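Note that this complex is displayed minus one protein chain, with the remaining chains in position.
Our next item is chain A:
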């Protein structure tokens, strides 16, 4: 009991002095500024999200005829419609498969490459590291015209599976770069001991490195998944048939039809936002502290 009482105080003291407004703390000015500032930011951040929620739960009458901010009564009709009467479940499944496959392939490629670049001695290491970063930074907008042309001759085009190949453009350099950063923090004596034991390189990779870097690798995987889940442009360019569409293009077409079905659209949007948002809430701790260096999202 005594320790639990003592600890927060001990921690809070230095931390409190560290912050910018520490001196204003007792004056109340700091609190007022924080309260107003964060209040404005919260409203600014949340109103579109609440509008999605509100729209998705309103009967059509509240949406178009007698408009209201909040639902006059809550209905699940839009959710039923989007799940039963549209191909949304198919889109969702396609997105899930594409994002999962992209993530798995990218992680394997990244772990192998990052191991080579942090633990093996060979000429050309610097060049490959530089090429990886440059590739990560090259914006896909510069590539989509030629890729569109190339993809038209490929066997996979038009199928969701073809998107996996395209998504590796972002996923592989990104995960490789982050994996290099994490592998660099793993002390090398661990591995030297394993070498004496006669473990092979590949075994040391999977028995020592991967388990040690597992939390980090999980975070990288979550980001890769989210990126593939959210991708729009290439899916739009390469997918035509309904059965192969992913969620972003599927939802976008809800709007381009003749009828603007905002209710089902917002219901679908809410469902489609859940995976990345949940992933992000779970990984939030590492987002701020761990992923410095700027390699976060494309």
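Just a few scattered comments:
By definition in this document, contacts are C-beta pairs under 8 Å (C-beta built on N, C-alpha and C of every residue); 3 or more make two chains touch, one makes a residue touch a chain; residues count from 1.
Here, contacts and distances are computed from a predicted model.
UniProt lists the omitted chain of the complex under the protein name "Maltodextrin ABC transporter, permease protein MdxF" (options: "Succinate dehydrogenase / fumarate reductase cytochrome b subunit", "Na+/H+ antiporter subunit E", "SpoVR family protein" or "Maltodextrin ABC transporter, permease protein MdxF").
Residue A:165 is the one among A:57, A:98 or A:165 that touches the chain not shown.
Considering the complete assembly, chain A touches the hidden chain via residues 12, 14-24, 30-31, 33-34, 37-38, 41-42, 44-49, 51-52, 55, 63-64, 67, 69, 108-110, 112-113, 115-117, 120-125, 128-135, 137-150, 152, 165-166, 168-169, 172-173, 176-177, 180-182, 184-185, 195, 198, 200-203, 226, 229-230, 232-233, 236-237, 247-249, 251-252, 255, 262, 265-266, 269, 272-273, 276-277, 279-281, 284, 287-298.
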